[in-house]
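Taking it in order: structure first as structure tokens, then the write-up.
Complex shown without one protein chain; remaining protein chains in place.
After this line comes chain A, so read on.
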């Protein structure tokens, strides 16, 4: 979280500045007028590099918008107009569920375009959907994304959710096809199974069995295989720089939080007497228990916390490096820098492919290790 906060506050500050200046120039509350004003404004901000005019190119803004989540899937800019796939916005408001397309916002992300659905009005500011009336009250005091007085609960199918569904469909197709091939062929694996089986066996023989042990590994195999391939394919999807890929799902801390939390839940649920005994009755003098208990209990949480941060930081860092290298071209405003930048991007992309597999492996390995510690029979401490 600490890593992400700095650029976030920076971008929020720039947006707030931008918004307040626009707000001063147009002191109006009529949504129709705002709509036209926003359309005009979009023209200038959407593709500053292409036109070489309007707003100054900001690498921070570019990078933050790319590594962040979004309510619509930006595909390309054409003649200064953004082309996006509109994704559904699902809101749980004070008056129940509201569903509408993100196209209703007309690419507005600055809190200007008001969308009215069934008598409720919403605005989108920095990819957060607020109640339009409440937003007007707070917009000058900075944004508080977790304040549920000023915004509805948001269950939208965002770009990351879309990408996750894509990865799930791809993996289900791949592995059900693999499972089917075993029904027809009980000899040596061929084709798809021949390619995927070494990976499955790698998870079993190099991750599950050494860390959990021969007796108990089988129970955790489905989970370990699922997270390995799920994280890996989403890492790879993030590296492909065009629609329908390019999302930064595994570099999103909410995603890594959920994954780490599931590992934590499995570890805790399958923990045996030895594990709890180690936490609540460690082999130290009883007088030290008041010190040991907090340390051990914090230890329970630091392990999945490290999982969460590691995956998030690695993938986000990779995306930031690649985007920064590409941004160099626009910062120097020179084509001459493009080959240098391109060579570095190529190098980084290849490295990121390694990191994609490596981080999936590390996440799975450590999950197996934590589960292994929780189910270990003999405590030698």
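Following the convention adopted for this analysis, a contact is a pair of C-beta atoms (placed from the backbone, for glycine too) under 8 Å apart; a residue touches a chain by one contact, two chains touch by 3 or more; residues count from 1.
As a working rule, contacts and distances are computed from a predicted model.
Visitor: Given the choices "MoxR family ATPase", "Luciferase-like monooxygenase", "ABC3 transporter permease C-terminal domain-containing protein" or "ATP synthase subunit b", state the protein name listed in UniProt for the chain not shown.
Guide: So, among "MoxR family ATPase", "Luciferase-like monooxygenase", "ABC3 transporter permease C-terminal domain-containing protein" or "ATP synthase subunit b", the name matching the hidden chain's UniProt entry is "ATP synthase subunit b".
Visitor: Identify the residue among A:254, A:276 or A:347 that touches the chain left out of the display.
Guide: Counting the whole complex, the residue in contact with the absent chain is A:254.
Visitor: Which of these touches the unseen chain: A:103, A:157 or A:357?
Guide: From the options A:103, A:157 or A:357, the contact with the absent chain belongs to A:157.
Visitor: Give the residue, chosen from A:316, A:341 or A:367, that touches the chain omitted from the document.
Guide: Once the missing chain is taken into account, the touching residue is A:316.
Visitor: Could I get the residues of chain A that touch the absent chain, sorted low to high?
Guide: Residue positions of chain A that touch the missing chain: 4, 7-8, 11, 64-65, 67-71, 126-129, 145-146, 151, 153-158, 160-161, 164-165, 168, 171-172, 175-176, 178-179, 182-183, 186, 197, 200-201, 204, 218, 221-223, 225-226, 230, 252, 254-255, 257-259, 262, 316.
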